[in-house]
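The complex appears here minus one protein chain, its other protein chains still in place.
Take a look at chain A:
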Amino acid sequence: MRRAVDQDRPSISFFINGQRFTGKLGDTVLTAVLTQAGHLRTSEFEHQPRAGFCLMGACQDCWVVTEAGPAVRACSTLLEDGMAFVIEGLPGT
């Protein structure tokens, strides 16, 4: 995911595996993570990296686990300041 246009928006912080990252106000969780990391989760059976697919809440490929426990659907959840995610296969796990 590459930022292209309309990116002049305030910065907000979030965390992946305890490490701080910067996203932008209006980013979805998917955008914030995938502009800086390769994937959102690993698959249940084969443990392959997955990074979402449909971006419209239909395929259910982009669920991300939060530090607090519940998972969020990354394509349809807006990033909030301080959100913290646990992503297997990225630095810190």
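One rule holds for everything that comes next: a contact is a pair of C-beta atoms (placed from the backbone, for glycine too) under 8 Å apart; a residue touches a chain by one contact, two chains touch by 3 or more; residues count from 1.
Just so it is clear, contacts and distances are computed from a predicted model.
A single chain of the complex does not appear, and UniProt lists its protein name as "NADPH-dependent 2,4-dienoyl-CoA reductase/sulfur reductase-like enzyme", one of "Integral membrane protein", "Molybdopterin synthase catalytic subunit", "NADPH-dependent 2,4-dienoyl-CoA reductase/sulfur reductase-like enzyme" or "DNA-binding NarL/FixJ family response regulator".
For the chain left out of this panel, the touching residue among A:13, A:60 or A:93 is A:60.
Only one of the listed residues, A:13, A:43 or A:93, touches the absent chain: A:43. Chain A meets the missing chain through residues 1-10, 24-28, 31, 34-35, 38-39, 43-46, 48-61, 63, 69-73, 75-76, 78.
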